[in-house]
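Our next item is subunit A:
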Amino acid sequence: MVRGLTIVGVAVAIFIAGCFAENSWRLVRTSIPEMGRKEIEPTLGQGVLLGILGGLRTVIADGTWLRSYVAWEKRDRAACEGLMRTACALDPRARYFWENTGYVVGYDMAHWEIRRRGGYAKVSPEIQDDLFKSYARKGLAVFEDGSKHTGGNPGILISAGQMAEIKLKDNLLAASYYKRATESANVPWFAYFLCARSLWEGGQRKEAYAWYRNQWLEKLRGVGDSSPDDLEHLRYFEAELNLPVLQRIPRQTWEK
Partner candidate 1 sequence: MLNLMKQSLRRTTWIARITFLEAIRQRFFAFLILLSAALVVSSVSFRFLDFGHGELKFVADFGFGGIFFFGSILTLAMTAQLFFAEIENRTAMTLLAKPVSRWEFLVGKFIGVWAVLGIFIFTLTLILGLIMWGRHQELVALAEAAGRVPPDLSVSGVAAYALLQWLRLGVIAAMVLAVSSVARSFLFAIVVGAMAVLAGQLQWIAEEALLKEKQITTVYQSFLWLITRIVPNLQQFNIGDALALDVASVSNGAVWAASLSGCIYIIVLLILAGLGFRRREI
Partner candidate 2 sequence: MSDEIAISVQGLTKDFRVGLVGHKLRAVDNLSLEIPRGQVYGLLGPNGCGKSTTLKIILGLVPATAGKVSILGFGSATSEARRRAGFLPEAPYFHKFLTGRELVSYYARLSGVAEVDLKSAVEVALDATAMTEAGNRTIGTYSKGMLQRIGLAQAIVHQPELVILDEPTAGVDPVGAAAIGKMILAMRAQGKTVVLCSHLLGQVEQVCDRVAIMDKGRLVLEGRVDDILARRDRQVITASDLTDKAWAAAEAALLAHGAKDVSLTHPRRSLEELFRELVKGSRDA
C-alpha cells in the first residue's frame, strides 16, 4: 500500500516538474536560436554534438565553417554543403553563414559538377545550363531558409535576387526577392532600384515605374538627400515610357 502510494506520488511529482518545464520552455525558446535538425544530421558525430547540446554553438559553428573551406578547396560537394549547412543550423541567426552557403551552393557547385563529369568541353551546353539552374535553385532555397532564420535579412534577399537574375535569368523572380528586401528594416538604398530594374527587364515596364514612383514618393523622397539617383532612374523610365508631362513626377526644385 505504502509502496504503491510512493510510486503514485513520485509519478505525480515528475509530471508536475514536466509541466513546469514545458511552461518555462515556451517562454525561453524565443531566445534560443532554433536549430535545423535535418541540416545537422549528416555531420553528427563530427564534434557537432556539443553544439546541439547547448554549449559553444558559435565557436563550433565557426570551426565547422573553417572545415568547410577544406572541402571547398577539394571541391567535395557533399562534404562542403554538409558542413556549411551544419554551421547554418548551429548558429542560424548568423547572416554570414546563410549568405555564403547560398553563394557556394548556387554559384560554385554547378562548376564542380561539370568538372566531375569531364569538364566544360565534354558536358553539353544544355546540360551545363540545367546544372547551373538546378544548383541556383538549391542556392535560393538556402537563401530562403536564411531569410526565415534571420528575420528577413535584406542582404540575404538581395543575394537571392542576384542569383535569380544571374543564374536563372528570371527577372521577375529576382524582382520578388528585391521587393521583399525593400519591405525589411535597414534596407540598403539600392534595393528599390534593383527591384524596379528587374521588373522593367522582366517586361513589366509600367508596373516597374508605378511601383518605383510610389516608393520614391512615399519612402525615398523623405530620406536624407531625397534620393536623387532614384529620381534620375525614374526620369529615365518616364522617358522610355513616353509619359505625358502631367503624368510624370513634378519637377523638384533641387533637380538638375
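On the choice of candidates, all candidates are chains of the complex that A comes from, given by their letters.
Following the convention adopted for this analysis, a contact is a pair of C-beta atoms (placed from the backbone, for glycine too) under 8 Å apart; a residue touches a chain by one contact, two chains touch by 3 or more; residues count from 1.
These numbers come from a predicted model, not from an experiment.
S.K.: Determine, using the touch definition above, which of 1 or 2 touches subunit A in the complex.
M.R.: 1
S.K.: Can you check the complex and tell me which residues of subunit A touch candidate 1?
M.R.: Those residues of subunit A that touch candidate 1 are 6, 10, 13-32, 34, 37, 50, 52-63, 65-66, 91, 94-97.
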